[in-house]
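With one protein chain withheld, the remaining protein chains of the complex are depicted in position.
Chain lettering (A and B) follows the sequence in which the chains are written, and residue indices restart at 1 in each chain.
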Amino acid sequence: MSVRRRERTDRILKIIFKATGLATIALLGAIFFMLFYNSIAFFTHISPIDFFTGSQWNPESVNGTYSIFPLLASTGLVAFGSMFIAVPLGILTAAYISEFAPRKLQIVLKPVIEMLAAIPSVAIGFLGIVLIGPAIAKLFGIQNGLNALNGSILLAVMALPTIITIAEDAINAVPQTYKEASFALGANKWATLFKVTIPAALPGLIAAVMLGLGRALGETMTVLMATGNAAALPKGFLDSIRTITATIAIEMGEVPYQTTHYFALFAIAAVLFVITLVINLLGEYFANRFRKFHA
Amino acid sequence: MKKKLTHFLNWVLLVGSTCIVCLFLGIILFDIFSKGFSSVSWNFISQPPEQGMTKGGILPALIGTLWLTLITTLFAVPFGIGCAVYLNEYAKPSLLTNIIRASIRNLAGIPSIIYGLFGLALFVQGLRMGTSVLSAGLTLGLLSLPYIITTTEEALKRIPNSMREATLALGATQFETIKDVVLPKALPGILTGIILTLSRAAGETAPILFTGVAFYINGLTSSLNQEFMALPYHLYMLSTQHQSIQQVRPLAYGTAVVLIVLVFGLNLIAFYIRFKQRTQD
Partner (left out) sequence: MDQIKLSAHSLNLSFGEKQILKNINIDFIKNQVISLIGPSGCGKSTLLRSFNRMHDLSPDAHVKGTLKLDNLDLYDKNISVTEIRKRIGMVFQKPNPLPKSIYENLSYGLNIHEFPKNEIPDLIEKALKESYLWDEVKDELKKPAVKLSGGQQQRLCIARTVVLRPEVILMDEPCSALDPISTGKIEELIMSLKKDYTIVIVTHNMQQAQRISDKVAFMYLGEVIEFDSTENVFKNPQQELTRNYVGGHFG
């Protein structure tokens, strides 16, 4: 009879374990529902056309203008700026670590990357205020160094570990035979790297960039602290900007429950959610393509 | 001659990039530690803030962060291990497991501020837990969940099937096999993942902004429905919102030192466990 009891325990626990698995689907579904339910509530007040095409985010004004455009432009500007720095640095570093660095140096470099990844975003934002900001102000002769450039530099630092780790895996996964073939044809190691290894690893490298970009787009604290938070359309990297994430962080704490402004913050969050989702799915698509190709 | 020059330039490009990356870490650590070290003392970590935060220590923020991490652990660890066990031990590959895995990957990619919104809508307002250390801890727990599931599953995958067959062939049920062999054997890997995840959660700020963190509370957090102070938020407030920012800068540096030491300490523990396990295998 005890066998029956043990097998019943097994069945019950299997159901519990399965429930935790199903709960992850429910969690994603609930986040999705929360964002879009509140967004719809928002769009019953404000037309989507005004939301996407207007030029001002000014919920505090008398009429309350809600245009995501300046926020989106800020988010895009600072994220792409960060990629401008992080992509070449990250891929070249990954190439060096996986193809050229001596074994002993590799052992030192990996923890460096991991330590960089471990630093809390708020600490990096803090350095944006006390270190990068004043440096930018001095260099460009402007009053205040809290701007898009500052944010881009910090986001680059934050995205680098992601990009380096995934890019290194991608470069490592390029079969040795490709490189040997290239050497056999008389190519030197540089030509092999730039003409054989990197092109072969390209889908994996794109995946690395996508995931780094996803990280930069979704980051809150660094941009909140270091970019000046002016919700106007930015004209360049030396302008103060305010990203979607920073807007939510600043305003959510103060808005009254279930007002247009409250719903508006869910609407911009929904837009951010869709953007990061698409970027991550693209990253996954390229990672899968790379895996299939080299498996 | 031209060939040599390109060689040299290529070399500069690669080594230079790597140096810049290392330099980033160096600058961050050097600046924070050189300027913050003198602020850190026993009093700094054992005393509450005084005189409008211009003096005193960070004890309530430290305690708040410990509370938060504890709640995150209690919520996310059993949940995450349960899900990983289901995926790796019980589930057969199917549409359902594909959907679960896709959900987990997507959850990992959601910006942390959106978890903050979700925590606000679900825990603070929906379940009426209010802005509290419980709401914030659960929010961070949800954020940590996909990482714990993924790292646990990796650890379970490394256990060879022959280990499972050993007990199954003796007539053990699947749960007995998991409980007595698989989990104990995978424990170092699971622990490493949990600790690394918690070190990230402890440094997170965005998800706790609207779910319960406070600039200042009188006394220490002592119950689940209380608001709390937290190290990362303390650093944020000291460096951006305080009325005499320049005056409190040393305190902000000190807070940054403690936060980074805490996070690196957790990372070191995780690396030690990983290292021990590798040398044993």
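Assume a contact is a pair of C-beta atoms (placed from the backbone, for glycine too) under 8 Å apart; a residue touches a chain by one contact, two chains touch by 3 or more.
None of the values given here were measured: they were computed from a predicted structure.
Of the options B:19, B:45 or B:163, the residue whose C-beta touches the omitted chain is B:163. On the side of chain A, touch with the chain left out of the figure occurs at residues 2-4, 6-7. Even with one chain removed from view, chain B keeps its contact list with that chain: residues 92-93, 161-173, 176, 180-181, 184-185.
Simple rule for what comes next: only the chains that are shown with their structure count from here on.
Taken together, the chain A residues at the contact with chain B in this complex read 6-7, 9-10, 13-14, 16-25, 27-28, 30-31, 34-35, 38, 88-90, 92-93, 95-97, 100-101, 109, 111-116, 118-127, 129-131, 157, 160, 164, 188, 190, 211, 214, 217-221, 224-225, 245, 248-249, 252-253, 257, 265-266, 269, 272-273, 276-277, 279-280, 284. Taken together, the chain B residues at the contact with chain A in this complex read 6-7, 10, 13-18, 20-22, 24-25, 27-28, 31-32, 79, 82-83, 85-87, 89-91, 96-97, 99-100, 103-107, 109-118, 120-122, 125, 142, 145-146, 149, 173-176, 199-200, 202-206, 209-210, 232-233, 235-236, 239-240, 249, 252, 256, 259-260, 263-264, 267, 271.
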